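Can you keep this structure in mind? I'll have questions shortly.
Of the protein chains in this complex, one is absent; all others appear in place.
On to chain A.
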């Protein structure tokens, strides 16, 4: 049995506390008065000279933002008004003020989703191992089961933040939650039958219930199989059946979840392969975390049955799914870029104008880096190489989620500062705490699995 070392426990609790303080600080400093924002904008504009292009880009971005949000309905009315100059100025300042207020919400949401997505990705990977009756991976099952313990709390937190932003917050994440916006927006009105708070909550709870049920029973059967007779494989067979059923449920709900929890932050924009794109991101992040946790536990001498062939296979998955992610990222981009339809292409225009560094930087981190680092077969067996590539991949996929949420909520007012980093620390601490607590609940070797001998002798 694994015991959660005091050092790691203290570390995770420290992360949670430091993160929580930072998150609170982020919320407290996000409410700027109208005058403050006005002065700030005036200061930005008066830089002049070299900053002129920057200001222009900002104005253009502001326009696309307005086109995205339904404030433009008001703005058009205002054009007829003789005082439209003053009105536009007020609107712009209020808009920026709102974006600044959105930042701590978005930072919290991005980090919460990122860590939840890791756990859900691992759950899907785990189910695939059972459905495929894989012989190489059973020695890693307990590590995966530990990580998937975070699915339930993680998903509930994500849903809670989303709902809170539309109830106690000021519609800081999803503009379609704002009745005032919907009243002026024909397109969102057309989608209101789907995009409304009640139905959003019900859908979310159905997804979470399905995932957690599978996780609960898979874990239960896995432990029951340990204690069963050697020739009694009933629990394994049950686990096989529910894994197949779960995978069907998962691929539908994961897709719908990605529309609900991410894509609907831009309620006018849609992409048909978005579900796959988010899937690739969560899958590669999940596999990377399996590899990192395995290497950590192995370095403590707790997984003597894991050899470097297992690491090699995990690294192959990290490499392969990174390329799969790039394939989807590019497919989504190229089709929209090629057709150049205004309502679709605004999505990428915003990202290229205001998010150039994170948007292109993540392609380097998620594609070029793992491609070059993990291409060589021998490097996939060296733990510190996997750790290095893994950390870059995880940072890259955090930025991926960041790029999905931030442009819609904070526009060009983004920065990776105290609110973002604190939120990462908070959920990283919680993730470590939940996952490693779950690891202590069962032996680290799923000894009853009928493939365990094959897995222990796995050698390539």
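Just so it is clear, a contact is a pair of C-beta atoms (placed from the backbone, for glycine too) under 8 Å apart; a residue touches a chain by one contact, two chains touch by 3 or more; residues count from 1.
We adopt the following convention: contacts and distances are computed from a predicted model.
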Undepicted complex member, UniProt protein name, chosen from "Na+/H+ antiporter subunit C", "Sulfate transport system permease protein CysT", "Response regulator" or "Quinol:cytochrome c oxidoreductase membrane protein": "Quinol:cytochrome c oxidoreductase membrane protein"
Residue among A:34, A:194, A:252 or A:330 touching the omitted chain: A:330
Among A:39, A:167, A:377 or A:440, residue touching the chain not depicted: A:377
Omitted-chain contact residue, chosen from A:6, A:33, A:198 or A:340: A:340
Residue ranges of chain A at the interface with the undisplayed chain: 330, 333-334, 337-340, 375, 377, 459-460
